[in-house]
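Working notes for the structure below.
The complex is shown incomplete by one protein chain, all other protein chains being positioned as in the whole.
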Amino acid sequence: MKFIDEFRDPALATELVRRIRATAQQPRVLMEVCGGQTHSLLRHGIDVELQGIVELIHGPGCPVCVTDISAIDLAQQLASLPGVVLASFGDMLRVPASQGSLLTARTAGANVMMVYSPVDAVRHAQRHPEQQVVFFAVGFETTAPATALAVLQAHQLGLENFSLLVSHVRVQPAMEALMQAPDNRVQGFLAAGHVCSITGYDAYDDFAQRYRVPVVVTGFEPVDLLQGILECVTQLESGTAEVRNTYGRSVTRFGNPAAQRVVETVYEIDDRAWRGFGVISAGGYKLRDQYETFDAPRRFGLTRSTETNDSATAQRCRAGEVLSGRLKPCDCPEFGMACTPDSPLGAPMVSSEGACAAWFRYHRGSKL
Amino acid sequence: MCLGVPGKVVEWIDRDPVFGRALVEFGGIRRECHMACVPDAEIGNYVIVHAGIAITRVNEQEAERTLQDFAAIAEGLSEPDEFNSAGTI
Partner (left out) sequence: MNEPMLWNRNCPIPIAADAERISLAHGEGARLSRRLISEIILPRFAATANRRFADAAIVTTIGCRLAICTDSHTVSPMFFPGGDLGSLSVYGTVNDLAVTGAYPRWLTMSLIIEEGLPIAILERILDSAGHAARECKVTIVAGDTKVVPRGAADGLFINTSGVGEMMDPVPPGPQSILVGDKILVSGPIGRHGIAVMSARESFAFDPAPLSDSGSVIHAVASLRNSVGEHLRTIRDATRGGVSAVLHEWAMECGHTFALTESRIPVTDEVRGACELLGLDPLYVANEGTIIVAVASRFAEIAVTALRHVPGCEQAVIIGEVQSRGISPVTIRRTIGSAQPLDEPSGAPLPRIC
């Protein structure tokens, strides 16, 4: 497939690994922000290849993993209301919350539907006027245009049986939170390529300067990732801390204005609770007032409870430390014991992009 | 998140600013994708699709440039095929 296969070229990848080895004078700690990058790094064994040279901390970029338990609980409540169909992405359905996952809820009779796209959920609502379709809108800036577009379409169609449970998160505020943590170890960031396709990377200049940390916009194929790592390592060796774009085929400095317009029409920035992080200021989106009729909790008269976070499982799960790079998944006492992809204790074990699941999948026993 | 896959625009179905859709080809299959965020994509262009929405156009010159930067690197490097060299008849 064009624009994929070229960037999985073994010869290029091998050469880039060689260059990274030649450049790095000392071990470096980088964070790949996006879960898609984590998945690809582990799938292609890049982390093993760079062992001892570059430590890759798997960042918070799996939106399924950072979705707060209270939001999932709310989704389950919605799904068990008569006449309601709750739709969301495949991975979201497996995330455990206080009362099990949405998939377990489905087994118990709740109406839960997996969709590939939020606009498919709109179409479903259009075809089934007898159902109330609620889309559980999770994801980063990359996904917000899709859910915002779903709202715009439902609005134009005058659909009264479509609404959203919005739990979108924004990446940069989370990166700020990481850098401000007293025990931060991250020396450089591989910024999330597809987030930047939407937002651009102009806003990172100030971030890189303030924290004196290189930020390299990076794609998802092995060659992309290695290029981003090489750029980061090169900067660290020369003592610079700049923003660079190594994913030029899909990212420009100012991003995609059409997509930004769609998002800004529907959403405004809001504070948001992140699982494992707590409330991050400006860390998410919410529906603007003129679209509040599409707000599912409002439509069904529900409110988020705030007390579910200290449930027993949530206490045992060390997701917060893992996602902020302070704990390796394999050092969590539950890892591979009580917590496996078959019965995940915490969210990072659920999504295959989740830091713990990825680690389990690709090198369960070995401690890197 | 952010699983974005490059696909080729093969046919516009609807150019409405909100409901715009095109047929996009990924390997051997095609799927309708929503195009509101890439209204000026032309047939033959590649777009990155995420959750059914094209989120950006692929800048092909930029991709070429990246690959050409590496073309020199790749020269002379090739992958040995472990099975054909490993004693099969």
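Some points to look at:
Order as written gives the chain letters A and B; numbering starts at 1 within each chain.
The rule is simple: a contact is a pair of C-beta atoms (placed from the backbone, for glycine too) under 8 Å apart; a residue touches a chain by one contact, two chains touch by 3 or more.
This structure is a prediction, so every number in the text was calculated from the model and none was measured.
For the chain missing from the display, the contacting residue among A:R28, A:H58, A:R94 or A:K286 is A:R94, taking the whole complex into account. Contact with the chain that does not appear here is found for just one residue of A:G139, A:P173 or A:G228, A:G139. The omitted chain makes contact with chain B at the following residues, 1, 3, 5, 7, 23, 25-32, 49, 51, 79, 82-83, 86-89.
Listed by residue number, the positions of chain A touching the unshown chain are 1, 4, 8-10, 13-14, 17, 39, 42-46, 48-49, 63-64, 88-94, 114-117, 120, 138-139, 143, 222-223, 340-342, 351-353, 360-364, 366.
What we mean here is this: only the chains that are shown with their structure count from here on.
Centre-to-centre spacing of chain A and chain B amounts to 22 Å, using the average Cα coordinate of each chain. By the touch criterion given at the top, residues 1-4, 6, 9-12, 14-16, 34-36, 61-64, 89, 116-120, 138-140, 142-143, 145-146, 149, 152-153, 156, 192-195, 197-198, 220, 223, 227, 246, 248-252, 256, 258-259, 262, 353 of chain A touch chain B in their complex. Interface residues of chain B facing chain A in the complex, by the touch rule stated above, are 1-6, 8, 18-19, 26-27, 34, 36-39, 46, 48, 50-53, 55-56, 58-60, 62-63, 65-67, 70, 73-74, 77-79.
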